[in-house]
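Here the complex is missing a single protein chain, while all its other protein chains stay put.
Chain IDs A and B follow the sequence of writing; residue 1 opens each chain.
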Amino acid sequence: MWFSIASSFLPRVLGLALLMASASAAEPAVALLTTGSINDGGWSQLAKQGLDKLTAAGSRTTVVQKVSADQAGTELRDCAADGFDLVIAHGYEFLNPAAEAAKTITTTKFAVSGADVERPGIVSIDFDVSQASYQLGIIAGTLTKSGKLGFIGGGAFPSVKACYRGFVAGAKSVRADVTVAEAYTSWDQVAQNKSQTEAFISQGIDQIYPDVDAAARGVYEAIKEHNTANPQKLVWTYGCVGDANANPAAGQWTLASAIIRLDEAFAHVAKQVRDKTWKPGIVRENLATGTCVAVLNPVLLKGPIDAALQAKITAAGAALIAGTLTIPDERPAPAAPAAK
Amino acid sequence: MILKWAPMSEAIIAVGAATLALALVVGGLAIAGFSPWSVIAVGWAGIAGSPLRLAICAQEAIPLLMCGLAATLALRSGVLNIGLEGQYLLGAVAAVAVLTLGPVGSCLPWLALIAGGLAGALWCAVAVGLERGRGVPLVLSTILLNVIAIHVVGVCVQGPLHDPATAAPQSAMVPDGSRMPLLFAGTPLHVGFLVAVMLAVALWLMQRRTALGFELEVIGLNPLAARFAGIPVGRRELTAALGSGALAGIAGAMQVAGVTWFLSSDVRSYGYAGIAVALLGRLHPLGVIPAAFFFSGLDLGARQLERRLDIPHDLGDVTKGLALAAVLVAGALSRRLGSSRPGTP
Partner (left out) sequence: MIRFASITKTFSGVTALAGVSLTAATGTVHGVLGENGAGKSTLMRIAFGLERADHGAIEIGSSENRTSSGPRSPRDAARLGLGMVHQHFTLVPTATVTEACVLGASHGLGLVDHAAWQARIRATAAMLQWQIDPDARISSLGVGQQQRVEIIKALLSVGSVQGTASPFSARGVLILDEPTAVLTPQEVDELLPAVRRLAAAGTTVLFISHKLHEVERVCDAVTILRRGAVVHSGPVAGLSTQRMAELMVGTTVNLPSPARQPVTGAPALVITKLSERANAPAPRLTDVSFTVHQNEIVAIAGVDGNGQTALVRCVLGLDRADAVVTPGIPADQRLAGVERIGLIPDDRQHEALVMELSIERNLVLKDHHRPPFARYGWLDFAAWRAHAVDLVQRFSIRGAGPAATVASLSGGNQQKVVIARELHRQPKLIVAINPTRGLDVAASAEVLERLVSARDHGAAVLLVHHDLDELLSVADRVLVLFGGRMTDSGWPACDRAHIGRLMLGVA
């Protein structure tokens, strides 16, 4: 076991040294804090992939994974002490610790990705996937046979609710009589999401949009089991945040994914630091910025997603960007509790 | 001499186990091609490389120490309180409620500690009530209440304690004026550290020098003999359970009042870690202090190793596990050797 670790570490250690030597003075050194493991197959892993793009572009980078809100203050301070120019704290959980750190640390810039509020001294990056979800809704509304759609969220957070609203609005825009069942499960319980999916399928739902991070594996497995057993009554699904179009369980039944291109978002803030155009505030990433977009499953473009449907999706995207089409904002009054 | 816990040999067991675990892990890294000296140097620098890092190490030891004391109090009395995790969380919730909903003031953090202690004790009382009233074993009920506590936190940070400024499930920040005062300016170490050390000494004196401590020790060793000696076993066990819950609750309150200054659904609890710390500290209130530092130091050192040498920081947890396994095995062996050799004065 140790030998295998050795063989995988040694080149990395050497490579790190080489990278540090070759890092261009212009590219900022970037540290990434993640809440989960960088192998979680979801939110944290996507961030690591985004960071890898910066590494490839010549930045000195490091990643600190599995950081809880309790430890975040220490880790942020540590990264600053290590001379990183920018710390991307990947998760709303880091908002308060980052704002506290920014009070005393001026040499290092802090960006919190996934945060929806402004705090002095830091950049909050807010991702709005509702528009891409609208485009997914158009597909679902067009392709559903039963007229019954399902949405599964990992938690009833506003960002998740926004995806739901976008999906509903998109579906109703092509077929007014669709119904969309919504359920909120968990970000990490694969089995729970699987059983929720099975429940949806048994209700006759044939389009299921999961926004449950890596636990979507449970959704896809349930769909695979159903579709393998009932090839004449297929259930279709989607991806959210990450690109699930090639997921091993149900890739062939995954029509499209509403993705967040974290690499783009990270590159934006890194560029601001490099160009010294960095200023605290909130950065809103959405369809227009090219960061939160719908990606159609390329293998299904000749099948269910025909040219006419593709045209509809494109047109809606243009209208959303132009502002001629808006998703009804039902964001509840901030203080109201969001029941789980 | 009076206290028949033979603290010296206990300390040797614990230190030996910790050393063995460290040696195994560093040795393994050496086989994997890392220079042991650089591993030790980098790890040590992560723990004590600067006064700031030392302060961080002490700060991270606080919740471990508090939960370790809570576990010591319960386990020494034969009360299997596995619910420190939940009691800690409830303490944190109560403290955040006091600190963010109440007025601002320098006495607030102390009120928050009291509230946290009460909440932790109350959460433990639920488990004791289930045991007394319904016959649910404490081990089970406390574990299940841990799960419920996580959801209580989730509900609170989305409901009554939710920060209206954000959609994220988290509480508002504790205002500057209501935070635990810092021990040294420029470091994150707050005065809760002194409180925790004083509580350790107080618990030690309680166990060693008071009738209550003696009765709890007797109950822990032989509850039947305690009953036949007229000790109100049920009431004393309740005292130990509530005290243990209160200590865990204070730990949670200290963490939000002195370190995080807010609560989110992603909160980390130190309850299970506290049980491990207590076992490594050989269930001695003063032994728990170095054990807590060992754990927090391993965390810090391992993270430094990950950042500098790309060694996964999970090796820190591996080291903790090895130390714990070694200390338990050594403890069992020494008991066996001790029992085969009666008549030790």
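Keep this in mind: a residue touches a chain if its C-beta (ideal position, glycine included) is under 8 Å from a C-beta of that chain, and two chains touch if they have at least 3 such contacts.
Here the structure is a predicted model, which is why all the values come from computation and not from measurement.
S.K.: Need the list of shown chains touched by the one chain that isn't shown.
M.R.: Taken over the complete structure, the missing chain's partners among displayed chains are B.
S.K.: Looking at B:Trp110, B:Phe214 or B:Tyr272, which makes contact with the chain not pictured?
M.R.: Missing-chain contact among the listed residues: B:Phe214.
S.K.: What does the interface between chain B and the hidden chain look like in terms of residue numbers?
M.R.: The missing chain touches chain B at positions 1-2, 4, 209-212, 214-215, 217-218, 221-222, 224-231, 339, 342-345.
Operating definition for what follows: only the chains that are shown with their structure count from here on.
S.K.: If you average the Cα atoms of chain A and of chain B to get two centres, how far apart are those centres in Å?
M.R.: 35
S.K.: Using the touch definition up top, name the residues of chain B that touch chain A in the complex.
M.R.: By the definition above, chain B touches chain A via 28-29, 31-34, 52, 56, 59-60, 151, 154-155, 158-160, 162, 164-170, 173, 188, 255, 259-262, 264, 266-268, 303, 306-307, 309-311, 313.
S.K.: Touching residues of chain A toward chain B in the complex: what are they?
M.R.: 2-3, 5-6, 9-10, 12-13, 16, 35, 62, 64, 66, 68-71, 73-75, 77-78, 81-82, 91-93, 95-97, 99-100, 115-117, 155, 157-159, 331, 334-335, 337-340
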